[in-house]
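Just one protein chain is left out here, and the rest sit where they should.
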Amino acid sequence: MTVLRRLRRAGGWFAATWLVALVGLAVTAPWLPFVRAADEKVRVGGKLQSRYRLGPGRHALFGVDNSGFDIFARCIHYARNSLLVGVSATVIGLLVGGALGVAAGYFRGWVDRIVSVVIDCILSIPALVLAIVLVSRLDDIRQELPGLGWVTRRWQVVAALSLLAVAPLARIVRAQTLALREREFVLAARSLGATSRRVIATEILPNLVPTMVTVASTGLGLLIAAEGTLAFLGVGLGESWGYLIEANRRRLDKAWWATVFPCLMLFVTVMAFNLLGDRLSRRFDVREVIT
Amino acid sequence: MRSVVTRRRAGAAIATVTVALVSVAGPARGTTPPAAEGDPVMGGTLVVAGDAEVTNPWTPKAMQCDSYCQQRARTFYDPLVVIGQDEKVHPFLAESVTPNADFTQWTIKIRSGITFTDGTPLNADAVIRNLQDASSGFLLRAVVGDLAKVPAPTAADANATALKVDKLDDMTFVLYTGKGGDPAKPFPWPSFPFALTSQLGLIASPKYLDSVAAGGDATKPVGTGPFMVESYAPRAKLVVVRNPNYWLKDAAGRQLPYLDKIEFRVIEDSETSAKALQAGDIQVFSTSASAVVADFRDQADQFPMNEQTKYVETNYGLVNLAADTPLKDRRVRCALSMAVDRAEYVDTLDAGITQPANGLFSPGQEGNLADNGFSTERNVDAAKQLIDDYVKETGKPVVIFYGTTNSALNAQRAELLKGWWKDIGVTMTWEQVPQDAFITTALLGKFQILGWRLHGGTIVDQQYIWWHSSASAPLGQLSLNFSRLNDPVIDENLDKARSATDDATRKAAAEAVNRQMAKECYAIPFSFTTWGTPHVKALKGFATMPTPDGAMAADGAGFAGWFWTTTLWLDPKA
Amino acid sequence: MRYALQRIGQLLVVFVVVTFAVLVAMRLGAGGHRELARRMLGGNVTDQQVDEAVRRYHLDSNYLVQYLYWLKGFVTFDLGYSSANSMSVAKLLAPRFWTTALLGIYAIAVGLLLAVPAAVIQAHRRDSWIDRLGNVASFIGFGVPAIVLGIFLQLAFSLHWHLFPAIGDSIYPWQQFGAHVRNFLLPTLTLAIPQAAIYTRLLRADMVATLQRDFVVLASAKGMPTRRILWRHALRNSLLSIVTSVGTSLGGLLGGAVVVETLFDLDGIGSQMVISVLSRDLFTVQACVAFVVFIVVVVNLVVDLSYSLIDPRVRMARALA
Partner (left out) sequence: MTRPRPLQTAGRPAEGPLIELTDVRTHFATERGLVRAVDGVTLTIQRGRAVGLVGESGSGKTVLSRSIMGLLPRRGVVRSGSIRFEGTELIDAPRSTLRSLWGREMAMVFQDPMTSLNPLMRVGEQIAEPLRIHLGQSRAEARDTTIRLLTEVRIPSPAERLRQYPYELSGGMRQRVMIAIALACGPTALLADEPTTALDVTVQAQILALLSEERRERNMTLVLVTHDLGVVARHTDEVAVMYGGKVVERAPTAALFRRTRMPYTEALMRSIPTVDDPPHTRLAAIPGRPPDLVEPPPGCRFAARCAYARERCHAEEPSLVASSDDPDHHYACWYPVGTVEPVALRPADPAAVG
């Protein structure tokens, strides 16, 4: 029992450390002396180390790729995209999904019916399929409609992933709100004549926070995995771990490092968010899991 | 012209297609048939892999044909003429292709006694039907643009035209040249037979064409070829079985083909094909993926490899000359070209096995020059100077947009170019464009620079429709002259080459085109490809394809990388 | 019966709303129906073909009419025309259907095969080291992205130990059984492991609860062997959760199929969808998405209706409802 608890605590610490380190490195990378620029080629003794000539080692921690770029440097720089996209999508998902969920759960009636159908519909499309189609369609629409030049692939990916985050969050929040609105303290507040807005703001929302934070943490891991997968399939960002995997995987037998390290980055980061979510769910005693 | 070096699944090489239709010729491998191979053994099943699949329906008119498609099409279709290993055109299904004295009329006589595998007899009517059909296709129409046309109104199109054809007898007919299709403007076109070595010359059964036109099953093509289609699944598998009544015999009088069955698989990635060959899943494949070719050079004792380095493709940056961008300025174009580090390009992207390109004429091609006035050496200072001049003059920084198809190698190329151009003060942004959109982008001129690939061929006449100003259309309209090249010197020399009756004149004209393109930096050449065809030891009979007149047909004619399968055989002893 | 009809109705609404939304999304922003037709046919087409397509798919009508005709086509397997492959979408997808279907079925089967014994043993020996090991394994299995898992499996089994071909080939069992197994095993594992993790987590939790219920204690008191108690009494009472989880995790499974088919070069609906998305093959994309949604809807319906097969009380309740 205690071994397990200790293990779990260690997992939580590991996750927190990894995430802090990753965010720190990703943000400060341009100023760090030991991290090359993403487009800086590795040269040893003046000789360009292209075509995977350099495995992991002193000159390049994670080895080089076919063009001679430093895999470690790219892993660090590209972490920015993964984190940025994941966090943006999660925040949008929390705001929109939370709003929809609260509205559906609190007001019920036709609002609930519409929101529920929309959620059902979104969830009936496999998340990845939805994201792929969405990103690629946004590509076309952006080109066809004038004035959308500022929209970059990154925002398309964020938009697609946000939608993925909205549906499960809305569902969970709706269920929680439905339960909360029947609880004594909410009934009390309502019977005292508090407005809906006030009840939601003071009674409902604070009680939703633990669930939302927990779900968001695990969800963040899933979204980062989805971001990597999109890049892997060629519909995501070029500057992404998933893209590194796709770009190098055909040479897995000859230059394992170029594929394996980005894989590990993705894997460990996703696991770290999952661990964090697991810790939080135990802490707040939240049972809902996104599947 | 090809857009891609290695294609991923998504990237069936549609871009290839367009272009490749026309390019002709290109006798391949210098390897002479090794006499020591012994007598062919009949029978057996061969499994071949290829990397792209863009071809359905399998009608000569509509096929979108790259190298692998050409190879497969030639298992069930026979061409009218073929290119021999002597780089000359030899009759095949045609018994003869004869010009009149001034090369304005071409008399084609069809070989008798041949039937399609559905029992339809091959005769002049069948061939004319094919040519008429093909010349209404989007691209082949351009190939026969200088053949005379006559009005042939249809219910759908009152202004439709057809080739002007005179049928002399059941087996013979005449075609006429006419500038721009005008019968009143006959002109000498000595190199016309080269056009017939392309897709245009592949002859399908009229019954099959009728069935497809009526909405029937297009996936079961019927021709006179050495094999018959057993089954076809797009992007997966084509299975052909021996045509027991094939009309051609080998030099020793043995019935062709030797193999019982060929399974053509689509493996869109050459690295994967390589593993499949090593694992014994396939017996042969062709690739221009340099890293794979390099790998197989080290495995020659286990997997012999035929290499092709002549008449190969050129990887280059296709430049939009009509759009209102800095690329309109020669200085910018030349600077970009000079900034490319071709040594690093070859080392990195081409695994060190290709040659840096100084222009669009690959080695062996008519017009190729060791020195065309452009140096492949990187010259950052000079390039920077040119850019600085331009910026000073216009007051605007140079920002360009580069497009390429989805593939890892193409993305790498884009990244490398971005770095090199950054060194001379040019900002490049790039995006991967979906394959399908890619070709449309080029046709409509909605691009600045595209990563592109040009199919070789032998004579410059084959590039006429891609470079001549008459093939150019304004931006936003479909133009086979993607770059919207409009240069009097190039036009003049292309015309000269088309009508030249002697090789020397034609060669001089081609070289003039090469020099002019280099001078104006109309394209940004990167490298010439190298093709490899690694195969199992037991597979023999490469480059032994006979033509009826006793010459040897060339592998990879028009498209580097394909090979005749009619004469391949599997040696059970190896 | 009434319940079944009600459920079918609900799912039908979902299917219709989703496919309609997909149709609109696919056809939005083309700027005129002729332009739309041109794009749907893939660029190089004659005006005649454009007219034909406009007529055939009613592209000049509003989206609702277009949708009704599309729906009619979907029911009759007329899914339109694949611009990238120049053939009917139905014909293109038909062989690919089997790859995805087999992968899905294998993944669920293998997932259950892994998960059920694991969960039963874990629940039986709760808090033992084997339970903890199982928990850690399913935690990792649940979180590991399919690309990462697939690559690692490839690295280990194909490249390091040479047990399986690194190249995928969609060979079907009725063609060559051995080759089929060799080609489908790693992709199946890649899909099955996360499924197994999800099933294990849910089933273990349910089993733990079930094992504390009175009737399980009674079965003990009857002197039933542990094996019988676990597999006959407890497992059957925990099956609802696992059947439900098969339904709810199906979306993830199909999403995973997209990755796995791409990663292992298998020709399936998933890999075809990515190809079609990249080549803007609108009809094919639409058909693939509709197909996938259809599968999800149908499977969820089957899951729903199968409750009554497992639990007689549900059957009863529904009979009364």
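Brief remarks follow.
Labels A, B and C are assigned to the chains in the order they are written; within every chain, residues are numbered from 1.
By definition in this document, contacts are C-beta pairs under 8 Å (C-beta built on N, C-alpha and C of every residue); 3 or more make two chains touch, one makes a residue touch a chain.
Since this is a predicted model, take the numbers as computed values, not measurements.
Considering the complete complex, the chain that is not shown touches C.
Taking the complete complex into account, C:Leu218 is the one of C:Val65, C:Leu163, C:Leu218 or C:Val302 that touches the chain left out. The set of chain C residues touching the chain not shown comprises 126-127, 213-215, 217-226, 228, 232-233, 236-237, 310-313, 316.
Definition applied: only the chains that are shown with their structure count from here on.
The greatest number of inter-chain C-beta pairs in contact is found between A-C.
Centre-to-centre separation of chain B and chain C, using mean CA positions: 42 Å.
If each chain is reduced to the centroid of its CA atoms, chain A and chain C end up 23 Å from each other. With touch defined as above, residues shared between interfaces to two or more other chains in chain B number as follows: 10, 269, 272, 275, 406, 434. In chain A, 136, 234, 253 are the positions where the chain touches two or more neighbouring chains simultaneously. By the touch criterion given at the top, residues 8, 10, 269, 271-272, 275, 291, 344, 347-349, 351-352, 406, 408-409, 411-412, 415-416, 418-419, 422, 432, 434 of chain B touch chain A in their complex. Here chain C touches chain A in the complex through residues 10, 13-15, 17-18, 21-22, 25-26, 28-31, 127, 132, 139-140, 142-148, 151-152, 154-155, 159, 166, 198, 201, 245, 248-256, 258-259, 262-263, 273-274, 277-278, 280, 285, 288-289, 292-293, 296-297, 300, going by the rule given at the top.
Note for the complex: chain A touches chain C at residues 1, 3-4, 7, 117, 120-121, 123-129, 132-134, 136-137, 140-141, 144-145, 221, 225, 228-229, 232-235, 242, 245, 249, 252-253, 256, 259-260, 263-264, 266-267, 270-271, 274, 278, 289, 291.
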